[in-house]
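One structure coming up, written as structure tokens, with questions to follow.
One chain of protein is taken out of this complex; the other chains stay put.
Order of writing sets the chain letters: A, B, C and D. Residues in each chain are counted from 1.
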Amino acid sequence: MKSTPNRARVEVRGVSKWFETEDGQVQALHDVNLTVLDHEFTCIVGPSGCGKSTLFNIIAGLVEPSRGQILVDGVPIKVGMAGRLGYMQQKDLLIPWRTILRNVTIGLEIQGRPEGESREVAMRYLKMFGLAKHADSFPASLSGGMKQRVALIRTLVMGQDIILMDEPFQSLDYPTRVALEAELLEMVQELNRTVLFVTHDIEEAVSIADKVYVLSKGPGTVRDLRTIRLNMKRESPIDARKSPEFHEHYAAIWNQLEVVTNIRRESQHA
Amino acid sequence: MKSTPNRARVEVRGVSKWFETEDGQVQALHDVNLTVLDHEFTCIVGPSGCGKSTLFNIIAGLVEPSRGQILVDGVPIKVGMAGRLGYMQQKDLLIPWRTILRNVTIGLEIQGRPEGESREVAMRYLKMFGLAKHADSFPASLSGGMKQRVALIRTLVMGQDIILMDEPFQSLDYPTRVALEAELLEMVQELNRTVLFVTHDIEEAVSIADKVYVLSKGPGTVRDLRTIRLNMKRESPIDARKSPEFHEHYAAIWNQLEVVTNIRRESQHA
Amino acid sequence: MHEAVMSDNVFTAQQPPASTRKRQQRAESVQSFAVRAVQIVIAVGFFALWEWGARSGAISTFLFSSPSEVWALALARIKDGTLIYGAYVTGMETLAGFVVGSLLGTALGLGLWYSRFLARVMSVFVLALGSIPVLALGPLVIIWFGTGIESKIALATMSCVIVALLQAYEGAQQVDKDLTRLLTSFGATKRQIFTKVVIPSSSSWVVAAAKLNVGFSLIGAVIGEYISSQHGLGNLILIAGANYNISLVLLGVFSLMILAFALSSFVGVVERKLLGWKLAGR
Amino acid sequence: MHEAVMSDNVFTAQQPPASTRKRQQRAESVQSFAVRAVQIVIAVGFFALWEWGARSGAISTFLFSSPSEVWALALARIKDGTLIYGAYVTGMETLAGFVVGSLLGTALGLGLWYSRFLARVMSVFVLALGSIPVLALGPLVIIWFGTGIESKIALATMSCVIVALLQAYEGAQQVDKDLTRLLTSFGATKRQIFTKVVIPSSSSWVVAAAKLNVGFSLIGAVIGEYISSQHGLGNLILIAGANYNISLVLLGVFSLMILAFALSSFVGVVERKLLGWKLAGR
Partner (left out) sequence: QPAKTVRISQAFQSLLYLPLYVAKDAGFFDEEGVNVTIATGGGGSQSWSAVIGGSADYSIQDPVFPTVSREKGGPGVVVGSICNAETMYALAKNPQIARTTEAKDLLTKGYKIATQPQPDSGWARMSQLSNELKVEQGAKTFTNLQVPIGSEMAAVFAGQADIGLSYPPVVEQAEAKGLHIVYSFTSASRPYLFSSLNTTRDFIAKNPAAHQAVMNAFERASQYIYAYPEEAVKIGLRQFPDLDPKIVRKAIERMVADLSYPEHVYADHAAYIANQKQHAFVGTIKKAATPDEGIDNGAALAAYRKFGRIAWTGARPLKAAAK
């Protein structure tokens, strides 16, 4: 189903990131190295606040790394060179004064695509995601999950062949989510896209990813890399979840994460 | 572990809701009836856009129902009487000009609690959720999951005995999420709180709820009610997930939901 | 299947409560009516008190005139056409100055978003211009702009331009950084971010500036007429003032107010056009 | 375990890049310096051109004076103390009017958030007041406020109050509905929503108004001095203008600008205090 995935599309090389705050510097990423090969579906999991979104912002060229560099197809990425990769951010930022349809087409507009064509593409996706009748509504009248779907569509219509997705399904109900996972996988394979995907759902990661990177607690660094590829043999992510290897991968990642996650449990409540 | 849960705390009676839009009225809820008993942990699941958040807004007294009424402890709720119930909204709205600590204490401030006391309570929770060192940061410098934890804490510190939570854990990583579920259950039982909980994660619902209401596709109406109570017999939601009934409930709710969820799959991509 | 307590509101059918929107519209128009009514009561009360004071001698008509005197004068001046003509002249000057000043100021102010450096350099000069009492430069104004309509338009423009500029600039500064970052992530150029995010999201600031500028451009035009003129309400007030004709001064001032209303309802229409999305979905 | 390509940036230890913040600060102060430098170049260039024009005869010194004349006059007037005293008088009037007007206007404008009805009723009257050319009402001003410092403060106040009011009102209208809803969900009273959300989130609008009002209150005070005065920069300019003493008019105008700077840097300090959170975390 996939062509030989060996060419490195995205390389993250020794990336560290410090943020400046009032009380000095805070480190968000520590010497992160990772490689995404062509046509690969790579998931990143890691505890909340470990720097996943920061890493994506850096890869997308929105934020400058304090150290290290990003190569896309071997070319170093500089801040201001964004737009080369598709990027769905964690926050489902819709533009409040644009209708849903025009929120979806904003990226195409920026690329200078003809309006009629953009509209057509957007409407096709809106239909697919059950949002066609909201095309002319404003974002304020949408539910949380609907907004997230719009943000997803907005990224997909752009058609770049490398896509970053930061927890794209987090506010969707379960069946919708699973359906969309399947949809996404199919699309990715059909259109030969390369995907880098953040999720907090281990099940999701295991059922759709070719590879899963596990990041450590912040400052995030790569703690584990698992090659999975359950998705290759199955018809859908649902089937993947039923395979025997599934639980093995699941448990391994779970353990990795549980070690790094550290919620203190002093049960002294008010 | 629980006292006899028979007194109705929250009653939703024949609630329907229409929104006014430019192209006429949109129905979000259709004749919803539900009852939350004392000390009960009630989950609501339903497809995206079916009206869960709208229902919560109505119960919390923020939005007026078009028809029907809400009784809390037998007393009808009117718009403008908010504050009676604890409510964590789906959107993790933090106030941008307040530090994290002062975001957490805003509700207590409104209740007129002494500042020193509020601070103390807030710090205790912040520690518990691993956010103590961010107490003096501003929201802009937090990750998505951190913001959601702050919003959760902000609701919990208020100490009302009926709490509405709209997808409180949606942007948390898996182990944190499971840890917080356990934490929440424990807290709820210890402090005898009554909880109404929206989630899109069936697993979560089944593992923590006493009862699960399944809403139909929008306009939402109650499609099914399942009594679960796995949480009563287990030490933690993780254990609950391992029980035999778990899969039974899971599958039943899944089927209910899948019927109502309807993502079309015309695979004509751009 | 339902454990829920059955609703005691039993509806034969779940029809939408057809009245909601209409009810809202009705409530809205009732309120509009009440607003007008209260405004009229206040205005009438004010004039009645004034007239009563003037008649009873509590208010010196020499110093304050009286509504009936002003009204009589108004009728006479409307009849001979001079009031309408004056209002027309001043109105045209104001409108021209308002449009030019608002556009120019807004363009400059938004434009400063492009360069923080330029913005900082300019700020001092903008401030300096904003603190000049134009009236003090009457002779220079005449020398630069002459005594014709150009000088009034120039002053009306100057009175607008700084408010428009500073507001547009502030508005551009307030733009949600998340939105600009979103557009950046699509590879938008600075120019695209400018047209697609900065301009629309500063619109409340620009409109607020326009609301203020209705008054300022009017005052600018009037000051222009003070400095030198043949026609216009400012000319009328100037001449009346020099001859101590308080009734005529007040007639002029009231006419200016009416002009201001006319202009500002025009701005109101534009606001509703521009900011329509704010009203939707809430 | 790492499949990832090893970084070719090899660090001996992952110390934070200590320079970042300092580098930023340095860049910031370099920019500040550059801004000042460019401003000075522009100003010097302007004066040099003017002086050159005046000397070469390209610019009539009769109409436009010359920098050296203005400067000579400035030295003389500083020496005999009249300029400093004039600036002091006008500055005090302006400051008083600015503070009173800004506070009053902001309080009223924010207060209107409480009642949409009242806001709609008032809007017409605010607009009406905003379009009055105060100068036209000189006699009435004298009768109401006398000819002392009160009348100047009153006019400076009036010039501020409308901008402050309208801006505060607009700011209050722009408050994020989600935030007010959040507070409502905690059972906040209208008053609490007002103090905890409406006031802080209108602060950019209020500060923007203050920036504008520095100029307006100054002009208000000057107009007050035009209407009646014995001291102050407005008085100085008025007399100079009537005497056709352009050098002195310009000296007065430049002094006003310097006053405006002084006042606005004060507003700048307040802005940084009030809006500090905006700068954090981005």
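Note that contacts are C-beta pairs under 8 Å (C-beta built on N, C-alpha and C of every residue); 3 or more make two chains touch, one makes a residue touch a chain.
All of these numbers come straight from a predicted model, not from anything done at the bench.
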Discussion item. Let's see if you follow the contact definition: name the visible chains touching the chain that is missing.
Written reply: C, D
Practice prompt. Would you indicate which residue among C:V30, C:L49 or C:L63 is in contact with the undisplayed chain?
Written response: C:L63
Worksheet item: Which one, D:Q39, D:S68 or D:S228, makes contact with the chain that was left out?
Response: D:S228
Worksheet item: Which one touches the absent chain: C:G138, C:G187, C:P200 or C:G215?
Response: C:G138
Discussion item. Looking at the full complex, which residue from C:L108, C:I132 or C:I227 touches the chain that isn't shown here?
Written reply: C:I227
Item to complete: Using the definition of touch stated at the top, determine which of D:S60, D:S115, D:T189 or D:S265 touches the missing chain.
Response: D:S60
Worksheet item: On chain C, what residues meet the omitted chain?
Response: 60, 62-63, 73, 76-77, 80-82, 85, 135, 138-140, 142-144, 146-148, 226-230, 235, 238-245, 247-248
Response to the item:
Per the touch rule stated above, chain D touches the missing chain via residues 60-63, 135, 138-140, 142-143, 146-147, 226-230, 235, 238-239, 241-244, 246
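Everything that follows uses one rule, which is that only the chains that are shown with their structure count from here on.
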Worksheet item: Between chain C and chain D, what is the separation of their C-alpha centroids in Å?
Response: 20
Worksheet item: Centre to centre, by mean C-alpha position, how many angstrom separate chain A and chain D?
Response: 47
Worksheet entry | Shared interface positions of chain B, touching two or more other chains | 21-22, 91, 137, 141
Discussion item. Can you pull out the residues of chain D that are in contact with at least two other chains?
Written reply: 280-282
Discussion item. Taking the touch rule as given, give the residues of chain B at its contact with chain D in the complex, in rising order.
Written reply: 60, 62, 80, 82-84, 87, 89, 91, 93, 95-98, 106-107, 109-111, 137-141, 158
Item to complete: Could you please specify the touching residues of chain C with respect to chain A in the complex?
Response: 178-179, 181-188, 192, 196-197, 200-201, 277-278, 280-282
Practice prompt. Going by the contact rule at the top, pick out the chain B residues touching chain A in the complex.
Written response: 19, 21-23, 26, 45-49, 51-54, 90-91, 121, 124-125, 127-130, 136-137, 141-146, 149, 157, 159, 167, 170-177, 179-180, 183, 186-187, 190-191, 200-202, 254, 257-258, 261-270
